[in-house]
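Just one protein chain is left out here, and the rest sit where they should.
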Amino acid sequence: MTALPLLDIRDLTVEFSTRRGTVRAVEHVDIAIAKGETVGIVGESGSGKSVTSYAAMRILDRAGRIADGSVTFTGIDVRQASESDMRALRGREMSMIFQNPRAALNPIRKVGRQIVDVLRQHAQADASRLGEKAIEILEQVRIARPRERYHAYPFELSGGMCQRVVIALALACRPQLLIADEPTTGLDVTTQKTVMELIVELTRQRGMSTILITHDLGLAATYCDRIVVMEKGRVVESNVAKAVFTAPEHPYTRKLMRATPRPGASLRELLPEDTAPPAAAPAAPNGNGSHGGPLLVVEKLVKEYPRKGNNALGKLFGRSPPTEPETFRAVDGISFTIDRGESVGLVGESGCGKSTTSTMVMRLIDQTDGAIVFNGEDIGAIPAKQFARLPQRKRIQMVFQDPTDSLNPRFTAARAIADPILRLGDIKGRNAVRARCEDLARRVGLPIDLLDRFPHQLSGGQKARVGIARAIALDPDLVILDEPTAALDVSVQAVVLNLLQELKESLGMSYLFVSHDLNVVRLLCDRVIVMQAGRIVEQGPTEQVLFAPAADYTRELLTAIPHPSFHA
Amino acid sequence: MLMMFLKRMLMAVPSLIGVVIVTFLLTRALPGDPAAYFAGPAASQEAIEQIRVKLGLDKPLIVQFGNYVNDLAHGDLGNSLTTGQPVGKEIKSRLPASAELTLLGLIVSMLVAVPLGILAATRPGSLIDHACRVISTAGVSLPVFFTGLILVYVFYYLLGWAPAPLGRLDVFFSPPPHVTGFYLVDSLIAGDGEVFFASLKQLVLPALTLGIFSLAPIARMTRASMLAVLGSDFVRTARASGLTPYTVIITYAFRNAMLPVVTTLGMVFSFLLGANVLVEKVFAWPGIGSYAVEALIASDFAPVQGFVLTMAIMYVLLNLIIDVLYGVIDPRVRMDA
Partner (left out) sequence: MSELTLPNGGAPPEAAPRRSSGFMATLRHARYIISDNPVTGFSFALFTIIFIAALFGPYIVPYDPLASDTVAALKGPSAAHWFGTDQLGRDVFSRVVVATRLDFIIAIASVALVFLMGGLAGIAGGFFGGWTDRIVGRIADTIMAFPLFVLAMGIVAALGNTVQNIIIATAIVNFPLYARVARAEANVRREAGFVLAARLSGNSDMRILLGHILPNIMPIMVVQMSLTMGYAILNAAGLSFIGLGVRPPTAEWGIMVADGAAFMVSGEWWIALFPGAALMVAVFCFNLLGDGLRDIVDPQRRT
């Protein structure tokens, strides 16, 4: 490529002044974007990928500044340009779309008017034609009934539709460069696909350059021409996508590639190459007082919620009752089993009822109908409120999704792990309890000296380990894991997944693994259950369901997942 | 929209019911003999008995409550012992004085507090920001009656700029013909410039006192709210779209930031209506606050009860207006109806 790059970042260093002094978020970064190409910037949290693009548009936070280096956009020196010149560039020549689309829109302003604001700012049409132009743009991003939706407020639109509006805002003035900062995180996997395809189609159509910032290697592999890998504020590798994925050079890139769950890779293969092989796992103890037969049997489980309605007021004014049913079925008659030592995955998109199901199996809420039989005993018959104090409580435990939210901010790690032991365990006496906590910490690979820290002093991976230690403290038979690694960086995720596998084998536990990430489920689970709209669509051995799915919905889910393995 | 308005009005009804019940309890279901309260400290045993029968205080509580509500519906709030006049009538005639004062004070404070809060939020760490924070903390600490006295001392006694704190109008002037009861408005309607300025002069210090009092919470809330909104995702989007600072700050940020401020106004009104009483005493303002205070001194109970009830009802209505205003600004609340 001999032509001048559209965006030329050279030796960029960005600093932030924080209460603890100056922090360098980005150091000596070189990135060049040519006209019409799509570049992916990948990295884990703290890599500086977002900061780099914020610097390119000069929309850094007040505390941040470009300390060194240069940014040139279509020949304009971004660092030296005046603020009004930059304002002319933003939105018109270079624009950005962010994560969390609904939050990115003004909640009390109609979406159409927000598009008109941008059009008017950059004089894209005569004053009289602004509204029509906005509607045209809404059509281009495939929003149905654009004339009507012009007058809609963000809270009236779904997440996917909000993201389309955000894209409309960004592309309204036909910029040359689009920066997409994690545009699909938080969206359902099927919505992710449609949104990405829309972005690609529109940008290719107009010959735009795109920067795709993401932590998802699969996404980058599918949609980018070139990849830039960043770690801790520096660029570690930059090459054509095919080269990066088939022959990564830098050790960090290799580590990332290895850690990303993908078809064909086993759990062990996610870990960095030089990890020592595990010590021979101690023989799993037989289930205490095992019943023989499956550990958990769920039969025709139903959960209904009353629909939130303003029927009262309607009835007062003599309106006819609504046509929808009075109740909402979150879980609509599902049945499955889990055997001893088995790991079962429960997958589906948001709203399918998987979390409600797991909460019922946990006996935190009561089911509306159906049986939950654990170890031969119908625990579904015991009200949730009473269950907390019964000995059966010990047998079923949970690892939560958000490590930060699931730890009491006022408890040290040791106190958090000790809680179940203190309430339900047989161990008495401070020293004995402490010894058990240390034992558990060793088991989960948590350094002992971290036991006396508070959650805000621990990293994401460390907090996850505390949560796991707490869950296994009472030697449960069944552990329910609710998206336990969703909030973790991919390299940390690899380690935690291996830990979970090792614990399962050495302690002889069964897992119910709830997730939306099919790749992770593939690695850890023997069997898979696919749910949609409260019903089980398909269930069976993992290999069978994920390689030869019987149901259309499963197929749809599978094709929507971007693969990090590279196809030419 | 209409549905939302009706719904809000319906929600105000339980509050009104609560207010009526509480004021009833405060006067009837008390330790001691209610009849003695109403008869006054100088009453003889006979007079007390007479009052007891007259006010129906010997009947069961439920019947009394029924009578109470019935009287209220007819605007009968009892009679003042000291003046012999119906309380309702006196409150009605004195209400405009209090209203004019409170409204002016609120307007003054909003005109200063809101811009101050916005400037402080858009220039963090600057002099304006520090000034705003100091004013917010100090303003909340000032006893309103003390502020009033200091203002009187400085501007009347020391500097002689302000007139004597003796009420709404200097003795040389007579009030304008009654249209609204607001002297400022009425004098303008009557085209009487002299009276207008005379009333204004009397209003300056007390309104300033109330203004200073309510300045702090409004400035504090505006600043905090603007800061939060300026850091939000949609403001970032607006900036990234190249919109001008004015559009970003006013059209996008400010309108959203005003929502919590509007909610705070309810609390501010609560404080203002209370502070009103104190300011009226300092400036000898002939409003309903001083009416109640004078009655208290004379152990004249019916006006106090009428005062509490009137203030509460006004407050419920004010809150209703604020709720509706909030709904006008925030469509999310509207659609919920």
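A and B label the chains in the order they appear, each numbered from 1.
We adopt the following convention: a residue touches a chain if its C-beta (ideal position, glycine included) is under 8 Å from a C-beta of that chain, and two chains touch if they have at least 3 such contacts.
Bear in mind that the values here come from a model prediction, so they are computed numbers and not experimental data.
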item: Residue touching the undisplayed chain, where the options are B:A131, B:L188 or B:V308; value: B:V308
item: Among A:S209, A:N375, A:Q462 or A:N498, the residue in touch with the chain that has been omitted; value: A:Q462
item: Contact partner of the left-out chain, one of A:D225, A:D332, A:D419 or A:E556; value: A:D419
item: Hidden partner chain, touching residue among B:I212, B:L243 or B:V277; value: B:V277
item: Of A:V492, A:L546 or A:I561, the residue in touch with the unshown chain; value: A:V492
item: Residues belonging to chain B that touch the chain removed from view; value: 14-16, 18-19, 21-23, 26-27, 30-32, 133, 137-138, 140-146, 149-150, 152-153, 156-157, 164-165, 220, 223-224, 269-275, 277-278, 281-282, 292-293, 296-297, 301, 304-305, 307-308, 311-312, 315-316, 319
item: Sites on chain A contacted by the missing partner chain, in the whole complex; value: 16, 18, 23, 25, 44-51, 54, 60-61, 63-64, 232-233, 362, 364, 385, 388-389, 393-394, 397-398, 400-402, 405-412, 416, 419-420, 422-424, 449, 452-454, 456-462, 467, 470, 489, 491-492
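As a convention for this text, only the chains that are shown with their structure count from here on.
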item: Averaged-CA centre spacing for the pair chain B and chain A, given as whole angstrom; value: 50
item: Interfacial residue positions of chain A with respect to chain B in the complex; value: 57, 59, 62, 86-92, 95-96, 98, 100, 103-109, 117-118, 121-122, 153, 155-156, 166, 169-170, 310, 313
item: Touching residues on chain B, where the partner in the complex is chain A; value: 3, 7, 124, 232-234, 236-244, 247, 251-252, 255-256, 259, 329-332, 335, 337
